[in-house]
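Just one protein chain is left out here, and the rest sit where they should.
Moving on to chain A:
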């Protein structure tokens, strides 16, 4: 290499370093910022779904991810058919399901003719963001703690917001439903405290996780002894009424007729 070449190279290198920022320094800063953004974003997301402020309780005698049995107290006989209902208080089809079949199912469960297991899900939360489905589910178990599951369940569905937004139910809607359910005095205060504390939000989310792993990602779903029932097939399209007798017969027999087995 001639000295002239060397000089030219040195000059070129000098001009480069004068002109440009140090790529390693800038790169290092960018990498650090990127890591911080991604990691703190993921941590923030964890707190978003799974509320850090929630009290994280489990319903009496129920494990995480397991369904809630609102009528366990009726002690259905060992051989009573197991009926699993998957629902979300914010899901419009679930409201329709409740209005069409709620009374029948409740009656059978109260009479101990079926063993009802309710899986409260958070499908609309995963569509819109927020955790209103989980909070609503939590508030319903709070009502069950005060002995008002049936009434509150019905009232809250009746007060379902018309549109599915991130905000979901307004806080005062829960209280309105509680009063409609007949809660008052100390019971209402205890329910309110339980609801405000988001006591069962984590539990409801654990149920949704468990059911998603079992392949149930939509709502409402009703299973009789593990077979999915196409409940829409029981609705008389003209009268817009459900065939209550046939529903009763299916639930109490524990057998879904082949033409009413849901494929999806």
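Just so it is clear, a contact is a pair of C-beta atoms (placed from the backbone, for glycine too) under 8 Å apart; a residue touches a chain by one contact, two chains touch by 3 or more; residues count from 1.
We adopt the following convention: contacts and distances are computed from a predicted model.
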Look at the options "Putative membrane protein YphA (DoxX/SURF4 family)", "Aspartyl/glutamyl-tRNA(Asn/Gln) amidotransferase subunit C", "NADP-dependent aldehyde dehydrogenase" or "ABC transporter substrate-binding protein" and return the one that UniProt uses as the protein name of the missing chain.
"Putative membrane protein YphA (DoxX/SURF4 family)"
Residue of A:84, A:98, A:125 or A:164 in touch with the missing chain, whole complex considered
A:125
Touch with the omitted chain, as defined above, among A:209, A:225 or A:243
A:209
Residues of chain A touching the missing chain are 16, 19-21, 23, 26-27, 30, 34, 37-39, 41-42, 45-46, 48-49, 122, 125-129, 131, 166, 209, 212-213, 217-218, 264
